[in-house]
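Of the protein chains in this complex, all but one are displayed in their positions.
Moving on to chain A:
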Amino acid sequence: MQNWIKITELENIPLMGARVIKYEDLEIAIFKTKDGSIYAINNICPHRQGKLSDGLVHEKVVTCPLHNTDVDMISGESIGEEYECTKTYELKIENSLVYLNLK
């Protein structure tokens, strides 16, 4: 079962930065990396619940702003530490609009 929602225009996601999407109780960060790819992951770091959207983006990784835990945006895994995975979401772009699958 897929549950696509329309988010925003692609240009509203800052390069090497993030926008936060709030949907009911969910808070999801949409990141855009240097090559223009976008990734959606739960905004909460699995280590100490820092907001990943405030983290430093490098390649496909975001570093949590609270304690520098690195989280892989593709898999949601924390790198070098054994914390639980962060949930990741599927994204699609059509006509410069970003859609997010909440499944």
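One rule holds for everything that comes next: contacts are C-beta pairs under 8 Å (C-beta built on N, C-alpha and C of every residue); 3 or more make two chains touch, one makes a residue touch a chain; residues count from 1.
Assume contacts and distances are computed from a predicted model.
Visitor: Out of "SRPBCC family protein", "NADH-quinone oxidoreductase subunit H", "Nitrite reductase large subunit NirB" or "ABC transporter permease", which one is the UniProt protein name for the chain not included here?
Guide: Matching "SRPBCC family protein", "NADH-quinone oxidoreductase subunit H", "Nitrite reductase large subunit NirB" or "ABC transporter permease" to the record, the invisible chain is "Nitrite reductase large subunit NirB".
Visitor: Please output the residues of chain A touching the missing chain, sorted low to high.
Guide: 2-8, 12, 14-24, 27, 34, 37-38, 48-51, 54-59, 63, 65-69, 80-82, 91-94, 99, 102
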